[in-house]
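Heads up, one of the protein chains got dropped from this complex, but the rest are sitting where they should.
Right after this comes chain A.
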Amino acid sequence: MGLTLSWLSIIILIPLAGLFLKSLELSPEQFWNILSSRRTLNALRVSFGLAFAAACVNLVMGSIIVWALVRYRFPGRRIFDAIVDVPFALPTAVAGVALTALFAEKGWLGAPLAALGIKVAFTPVGIFVAMIFIGIPFVVRTVQPVLQDLDPEIEEAAGSLGASRWQTISRVILPSLGPALLTGLALAFARAVGEYGSVIFIAGNLPNVSEIAPLLIVIRLSEFRYADATAIAVVMLVVSFVVIFAVNRLQRWAQSRIPAR
């Protein structure tokens, strides 16, 4: 207990407290000015907006991938299962370079898309793509064990009670997976918000357009405007904390309805 607490403090709480203390050097007015500057607001909007959109996409696609991996036996299933972890393991810079090469105007995917008039690399769409890439394993790996635990017999039971396929999914399967899906969504979102390495390669990093908040922090740091950097950091921290806290509460609520077996 004591060990856990001290370790947690050293690793997590003390650095966070330091961050808050640093931001206290700013007067409320200065703090507000930094945050309400157009560039900061846009960076935060790009980061949180795209991260949320990417997490939602991951939720849907991740669920489909999980379903296939758990419920079907097909050749190469184990390989696909392993591939899901690649975004976990790949250095983010490598992912960024690879995605950029792929989606650049002359890249394998970028060229056909460019012919359709869609530009991915060096636009916010690129950020979106990178965020999807790094977020997908979070959804898959959170939902997978829960789905594996879900007895296919309950689907048969629902069917024999007269439920249509859709009723079985919406009334039986999704509610059973609910807490896991929410957790997956939150983790993918948190990861996408914090993602730096892969995004900066593909983003183009135009201020106000495709500049993410973590990059803005780095830029401010390199300009020695530490207070500005911490102010943005504090906002990201608070928002992330609120999201995680909300999901935690949601999960608690869901679990109080489904006590562990």
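Here is the rule we use: a contact is a pair of C-beta atoms (placed from the backbone, for glycine too) under 8 Å apart; a residue touches a chain by one contact, two chains touch by 3 or more; residues count from 1.
Following the convention adopted for this analysis, contacts and distances are computed from a predicted model.
Within the choices "Sulfate ABC transporter ATP-binding protein", "Iron-sulfur cluster assembly scaffold protein NifU", "3-oxoacyl-[acyl-carrier-protein] synthase 2" or "Phosphate transport system permease protein", the name that UniProt assigns to the complex's undisplayed chain is "Sulfate ABC transporter ATP-binding protein". Annotation: of A:Glu25, A:Glu105 or A:Glu156, A:Glu156 touches the absent chain (contact as defined above). Where chain A meets the chain that is not shown, the touching residues are 151, 153-154, 156-164, 167, 171-172, 175-176, 178, 257-261.
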